[in-house]
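Questions regarding the structure given below will be posed in turn.
Heads up, one of the protein chains got dropped from this complex, but the rest are sitting where they should.
So, chain A:
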């Protein structure tokens, strides 16, 4: 008994010593998206700041494909020693599993911290017969099946975000899935689809130049960068909010002390003026939800999107 206790104490001492030294070697962050995209860019920017904060180097591993599920599945094999982390956006965790069988669920990871968020937006050409969010939805409702909207891919978070709103108002539109916001933007500007559906940052310069009329954002609150766009709260649809947000997760079983150290480091870096300025440039705002609260946020979103997917007949 005594030796056992001694052993346990030694073990405990050993682990605390290891955690006190954390991190002793480079950290690898898996990004389940291709290099150059929004998730990649923000993870790389964050990692340069985290390197200084944690005093170790950080390598980014891009593992793209399957709407992010390929990289996240690959991350399931990662060791839970605190040197393997996942920087992802919400879709691979909360949306993709609705459509595909995945080897993971929202609770398969240790939630560390969310970092930033932004709304999706719906924009139309300047000559579209609506000037406000309410008029926009009314026009769509009055003409079922008439308008096409481009989105980031079938069953993607963007599509589900739009469908949540459309379903609440009984609206029928034709969804045209593209390979990403860049492609959607190209087809929207060329007049091939009527409505741009995607993240704010690519379309922002066109909204400012008056070439696109952004009438709706998928957040409850309005977004200052898009003054003409209504927030869902203004339309009484606040409950249908769907955001694009980013987070850092760790493999299941990662030591709590290490997670706490990471949370502290992320809280500092995400709210640093440098990062906030970077986020503003891409139309995002910092949003730090940590630990268990982050886990609840993931599960809540997963359940809400399951309902939409179910009613769209997309669910697996």
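Here is the rule we go by: contacts are C-beta pairs under 8 Å (C-beta built on N, C-alpha and C of every residue); 3 or more make two chains touch, one makes a residue touch a chain; residues count from 1.
Rule of thumb we're sticking to: contacts and distances are computed from a predicted model.
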Among "Cytochrome bo(3) ubiquinol oxidase subunit 3", "Gluconate 2-dehydrogenase subunit 3 family protein", "C4-dicarboxylate ABC transporter permease" or "Integral membrane protein", the UniProt name of the subunit that does not appear here: "C4-dicarboxylate ABC transporter permease"
Selected from A:85, A:193 or A:259 as touching the chain missing from the view: A:193
For chain A, the residues touching the chain missing from this view: 34-37, 40-41, 44-45, 47-48, 60-67, 69-70, 73-74, 99-103, 148, 153-155, 174-179, 182-183, 185-187, 189-193, 202, 204-206, 208-209, 211, 277-278, 281-282, 314
